[in-house]
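Below: the structure, in structure tokens.
One chain of protein is taken out of this complex; the other chains stay put.
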Amino acid sequence: MTARVEFKQIKKRFDDFVALDEINLDIEAGDYAVLLGPSGCGKTTLLMILAGFIPPTAGDVLIGGQSYQHVPPSKRPTTTMFQDYALFPHMTVAANVMFGPRMRGISRRHAANRAMDLLEMVNLAGSHRKKPHELSGGQRQRVALARALAVEPDVLLLDEPLGALDLKLRRQMQDELKAIQRKVGTTFIHVTHDQEEAMAIADKIVVMNHGRIEDSGSADRVYLRPATRFTAEFMGEINLIPVKLSSQNGSSICLQSPFGVLELPSSALLTDTLRQGDTAQLGIRPEHFRLTDRTNALSLGIATVKSAAFFGAYVRALLSLEADPDRLLIAHFPQDSGISEGQRISIEIYRTSIIVLSN
Amino acid sequence: MPSEAALQRKGWAFVVPALLWTLAFFIIPFAVMVMYSLWQRAGTSLVKTWSFDNYASFFEKSHFVAGLINSLEITALVTVISIVLAYPLAWIIAERVSPRWQRMALILAILPFWTSYVVRSYAWLLVLSRNGYLNQTLINLGVIDTPLEIAATRVATVTGFVHFFVMLLTLTIYANLVQLSPNYRRAAADLGANGFQTFWHVILPLTIPGVMVGAFLTFVLCIGDYITPQILGGNNELVLPQIIMLQITRRADFPTAAALSIILMVVISIAYIACARWLKMERT
Partner (left out) sequence: MHRLRTIGVAGYLLLLYGFIFLPVVTLVLFSFQEGRFPIPPFNGPSLKWYQAVFSDNKLTSALFNSLMVALISSLVSCLLGFLAAYGFARYRLPGAAPIKAAITAPLTVSYLIIGFGLLVTFNMIGVSRSLLTVGIGHVVINTPLCFAIIYASMGDHQLNIERAARDLGANDWQVMLRVTAPMLLPSIIAAYFLSVTFSWDEFIIAFLLSRFDVTLPVEIWSLLRSGLNPKTNAVGSVVFLISVVIVLLLEFIIFRRGAPRDRKS
């Protein structure tokens, strides 16, 4: 019902295009993992290799510790939920869900019972006689989920399952997917390019770019302490400022920045390859700017608000520091902060939320 | 912004030329033909009194009814044989031929389509005639002693038709197969279906509507065709279009020809309605 998945040095080449370059990745049994990255990063290819639709050029995949090289998709303990759902349009909802069990030789009566149980779980028990074209997008998605779970896979693969839904429905389906995964305990591997979706559902986020894994870990770790500059930028807006490492001792580091010399705790340093004198990137998330005095805060001096826009949960402002007037910084302030264009404000930042990334 | 009525007038202006042409050269001629079918021929002149005598005589004269039955039998036979032969060919091209060569394989499969229709039937006559290619080869191989009489029989007509419609149906069925999302096949395989099960439960049902459209096209073109039965079937077992042409060219009996044409059209319309209703049922 659930299994650990290990990718061992997976490589995939299409002609002269390297789609995957030495992928090593472990996903624990029962985890909800999300492969996240821009289109063309290789995430769907990796999923298709796991499902058995595409053979890898080199490397192996272990499911539950067992290799499945040369095993066709029908004989693997995985099932896939396709992006276009691939519901069979000529069959009823119930017949779609029954298809897998029937193909595995389960009697019609047992298959029907299982189908009804699953349709009940996804709240579609009343629609079992309908054809797929009579359902809404969200309902089709649920049928696809029920159909994939009907064969009781160890690992369920979801290829951009929420891509076709509108924003509100997508948020709702995220919660449902997560709840269903908790209930059945199956390992879910989900592919998306939407980092908010990834953070909303994942136990483990795997960030991919150009056929490589950039970072993997829990949502908060990947967002707050990203392993690479690509991850930092892909997970959300971030201000990156070039700095130079001027000195380093046990508990703190000193950086030369456009707004003067900064002293930070050494935990801000997310890379261990930096030596004194090297250049690096200072990363500040927009929501980390503060208007008020606080202990342990680092003052950035006076800034001018170049523009401000109300974004619902926060006000998004572009700031120009007096110390470094040519650079625009993105900052989020509370709804009620009363920030407006042209205003001069004094800002600071919580020292431990700043990070330093290698170039 | 022009008013809605003005926009509509403009829209109709684009449609009017095609509509007028259809009216003048299709709908009115059809009405004239209906009118003729209600008139009679007496000697060399027309008697313009209205009656259903021509339709009545269709059912009285056994060779007219026999012509319709021949037409239906040949058409049914041709449609079934063509589908049975074309489906595997289309499937092999779509599934077994590498994508690089698919287009080439398809172009090759329908290349003889572009021979002149008249010439194609004539070419089959070359193959099937008493001293033709087929008989000579079979005699040389020692399979038969005396040449088979295939030309001027129903077998020749059916062969000529099947040749044409295998090409047509291969094209339509292939188009149907490749436009299916590959994810259907993947999903079926993923859920545990083997190759045959995937074909039987998923691919075949999904292509049946396309096959039905092709079958209907075959039916319409086959039942209305004059050339193939005339060249290959000769004057044995006449089909309805041959009888109609006889009325027009030999006997100059336009009223009877008109009545027979309308009977042919009614038959085609019944097939059309049946096919359309079936497709509609299939969709719901």
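Here the chain labels run A and B in written order, and each chain numbers its own residues starting at 1.
Methods note: a residue touches a chain if its C-beta (ideal position, glycine included) is under 8 Å from a C-beta of that chain, and two chains touch if they have at least 3 such contacts.
What you see is a predicted model; the values in this text were computed from it and never measured.
The chain omitted from view is touched by exactly one of B:56, B:107 or B:274, namely B:107. Taking the whole complex into account, chain B touches the unshown chain at residues 7-8, 10-15, 17-19, 21-23, 25-30, 32-33, 36, 85, 88-89, 92, 96, 99, 103, 107-109, 111-112, 114-120, 122-127, 129, 131-133, 136, 163, 166-167, 220, 223-227, 231, 241, 244-245, 248, 254, 257-258, 261, 264-265, 268, 272.
Here, only the chains that are shown with their structure count from here on.
Averaging Cα coordinates per chain places chain A and chain B 56 Å apart.
Remark: chain B residues 181, 183-184, 186-194, 197, 201-202, 205-206, 282, 284 touch chain A in the complex. By the touch criterion stated above, chain A contacts chain B in their complex at residues 51, 53, 72-74, 78-80, 82-84, 86, 88-90, 99-100, 103-104, 131, 147-148, 150-151.
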